[in-house]
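One chain of protein is taken out of this complex; the other chains stay put.
Up next is subunit A:
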Amino acid sequence: MPEVKTVFKEVLPKQGQLSMEDVPTMVLCKPRLLPLKSVTLEKLEKMQQEAQRVIKQQETAQQQEHA
């Protein structure tokens, strides 16, 4: 008995509707472009950092005096 090779052929319907269920999926938050800083803002931040640095220095100096 000759071996019959069974060939499976896929069935693609040519007619009719194709339907799929729309499952709600989780959403990721979007990537975020970082806004550039204006010159004024940069200067403000720089001045604030500088001021904080000076105050910290003075505080440590005072603490050393006490100690």
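Definition applied: contacts are C-beta pairs under 8 Å (C-beta built on N, C-alpha and C of every residue); 3 or more make two chains touch, one makes a residue touch a chain; residues count from 1.
In this section, contacts and distances are computed from a predicted model.
Asker: So one subunit is absent here. Using its UniProt record, which name fits best from "Tetratricopeptide repeat domain 8", "Ran-binding protein-like protein", "RNA helicase" or "Cytoplasmic tRNA 2-thiolation protein 1"?
Answerer: In UniProt, the chain excluded from the picture bears the name "Tetratricopeptide repeat domain 8".
Asker: What is the set of subunit A residues that contact the non-displayed chain in the whole complex?
Answerer: 22, 24-38, 40-41, 43-45, 47-48, 50-52, 54-55, 58
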